[in-house]
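Complex shown without one protein chain; remaining protein chains in place.
A and B are the chain letters, set down in written order, and residue numbers restart from 1 in every chain.
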Amino acid sequence: MADASLGLWTVPLAVFGGAIRVSTPFLFVSLGECITERSGRINLGLEGTLVMGAMSAYGISYLSGSPWLGVLAAGITGALFGALHAGICSLPRVNDIAVGIALMLLGTGLAFFLGKPLIEPTAARLPAIDFGWWSDVPQVRAALRINVLFLIGVAIAPLLYWAFKSTRWGLLIRTAGESADAARAMGHSVLLIRLRATMVGGFLAGIGGSFLSLFYPGSWNEGLSSGQGITAVALVIFARWDPLLCLWASLAFGGAAALGPALQSVGITSGYHLFNAAPYILTLAIMIITCSPKRTLTGAPAELSITR
Amino acid sequence: MDFGRISRRHLLQGSAALALGSTLGIRGAAAAETTIGFIYVGSRDDYGYNQAHAQGAAALKKLPGIKVVEEEKVPETDAVEKTIESMINLDGATLLFPTSFGYYNPHVLKMATKFPKLKFEHCGGLWSEKDPKNAGSYFGYIDEAQFISGIVAGHSTKSGKLGFVAAKPIPQVLRNINAFTLGARLANPKATTQVIFTGDWSMPVKEAEATNSLIDQGVDVLTCHVDGPKTMVENAARRGAMVCGYHVNQSPLAPKAYLTGAEWNWEALYPKFVKMITAGEAIPNFYRGGLKEEIVKVSPYGEAVSAEARKHADDVKAKFMAGDFTIFKGPVVDNKGKTVIAAGTDRGQQDPELEKMDYLVEGVIGATA
């Protein structure tokens, strides 16, 4: 065996690297969804927002030459989709889950439609920061080539945790999520709070999409997301609407996605379809373990349609 | 106004087509131009499998008297039957190219039986005597081009470790992996190819993860067999590894890292088919060929390819062109130590046994199940 190889050690390393590489979209979508759900609405449409964000980021980066403009465009696109979701949901008797499914379809469709001419061109990508300079092991250096968006996401999680707990803004969102009547009694417009929360959620999900097309895997095509947006929405539920748990859950999902290929690379080859389904099985298992029919979930916003 | 004219014309065409029913073949003669239908399973511009076919269709559009109608992302369900019928009934197509393997059985066979006067050319299928005579299957021995890629890769690797990102362990894919590895071991007998199966034809995140895992294992030259090689090529190049492309020429994506690649040459084959039909020649129902028949080709060598590698690859290519080179020549041992092709047995490209390949040759690290 050549000395460049680490043998079995590549599995934990790949899972670690994968956790960093693959988790960012999960992280952004789940944090965004966390804000939206805390305000008392569920937006299942973030899958569409993610794909739309990926497409618009790639397009803008290609046209302008600046990947950061692309990230911004993805965020704005996401916020617009959030506004659309909130706008329709604010009409009487409209089911927010159904609107989410509709926007998932519309977002994916629009992104595929408008993204056709973007599959071939090569757009400017986001740079990576080399955190592995201290190591001589190329595998470690590769795993530690980290994108700023990941760091921003990691920073947003505790910030959001603090904001929910200790700021007026966070309190308003939680009030709207726990009891719309209470928020109204305090003189606030619940619809406006939810509109803002959904727009911010969409903004973050859009940025998550830009990571997919501009950093990793790093190009635009139609199979890019393969359900990551919808998985991230499920992730919020088992993270109990806690931004810090969202961070850990996203990392776990990223690692799980890397597990299948990594095991094959060291010779564990059977049942890779089942390994590929690991994130979904994991989510379901955790939901089964942590949910209970007797009480609503700890931390669940009382106004949320899916927990009632 | 404009709208009314168009609608009336198309309505007439539609009803005429229906009235004629199975005698549609006549319309081809009556119409000023021949309509050819192309059906793709994925997106026409995927930098891969479907794009290669679309480039072939584009070559046909340039011919006089030929009209090409195309439909992309047609799933391998009864949707493809309906697309075929729609192209026949509503567009007057008389020659159809359903280009995905899964279309063949049962869908293309069913349609060929239903429209006995029209011609169906299916890519990848295995036509046999019991199938309708108006259906045919063509494919390219792209493993020849993969073998050349393997030679170049074998010369270019420093670690002696090559990587292969593959979709599913099916014969067409296994044959490419094996040819690539045999080529590499011709250049460098110690070379190994590590394979990772992603499970499906288009899974960018898995493909990127597989690429990274392989490079973490010390692999420094990669190739792939998935629908869109773009993800593998770009991610490998970013990690400083070298790549061999697949389906179409991906060198614009990574000019420095791109060594060479195995490409389809449908731009050459499709016009040839049409010329054969126009000249009244029958296209063989089972049509296959490789480098010599110009159905596949090798990408131009990248700047990183050494003179020695170029010479070796060109020599073997010349033998393929002359028709006197066999890739699967016994003895061939699989990676579990079992002899799969006995010494003295030459499995030429036309050998049906090769279409059933279910093993990985010695030197491949990985398993078929």
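We take it that contacts are C-beta pairs under 8 Å (C-beta built on N, C-alpha and C of every residue); 3 or more make two chains touch, one makes a residue touch a chain.
In this section, contacts and distances are computed from a predicted model.
K.L.:
I want to check something: the complex is missing a chain, and I'd like its UniProt protein name from "Bifunctional protein PyrR", "Succinate dehydrogenase", "Transketolase" or "Ribose import permease protein RbsC".
P.N.:
Checked against "Bifunctional protein PyrR", "Succinate dehydrogenase", "Transketolase" or "Ribose import permease protein RbsC": the hidden chain maps to "Ribose import permease protein RbsC".
K.L.:
Identify the visible chains that the left-out chain touches across the whole complex.
P.N.:
A, B
K.L.:
Given the contact definition stated above, which residue among A:57, A:99, A:126 or A:263 touches the chain not shown here?
P.N.:
Residue touching the chain left out of view: A:99.
K.L.:
For the chain left off this view, which of B:76, B:294 or B:351 is in contact with it?
P.N.:
In the full complex, the listed residue that touches the missing chain is B:76.
K.L.:
Which parts of chain A face the unshown chain closely enough to count as touching?
P.N.:
Residues in contact with the chain left out: 44, 48, 84, 88, 91-95, 97-99, 101-103, 105-110, 112-113, 116, 227, 230, 233-234, 237, 271, 273-274, 276-277, 280-281, 283-284, 287-288, 291-294, 296-297, 306-307.
K.L.:
Going by the touch rule given at the top, which residues of chain B touch the chain that is not shown?
P.N.:
Chain B touches the chain not shown through residues 2-3, 6-7, 10-11, 14-15, 18, 43, 69-79, 82-83, 85-87, 89-91, 101-102, 105-106, 124, 126, 168-172, 199-200, 355-356, 358, 369.
Rule of thumb we're sticking to: only the chains that are shown with their structure count from here on.
K.L.:
Applying the document's contact rule, which stretches of chain B touch chain A when the two form their complex?
P.N.:
Touching chain A from chain B are residues 43, 45-47, 159-161, 194-199, 202-210, 212-218, 228, 230-231, 234-235, 238-239, 252-253, 365-367, 369.
K.L.:
So in the complex, the part of chain A that touches chain B is made up of which residues?
P.N.:
Listed in rising order, the residues are 2, 4-6, 10, 13-14, 17-18, 21-22, 116-117, 119-120, 122, 139, 142, 216-219, 221-224, 226, 228, 257-258, 260-262, 264-267, 269-270, 272-273, 276.
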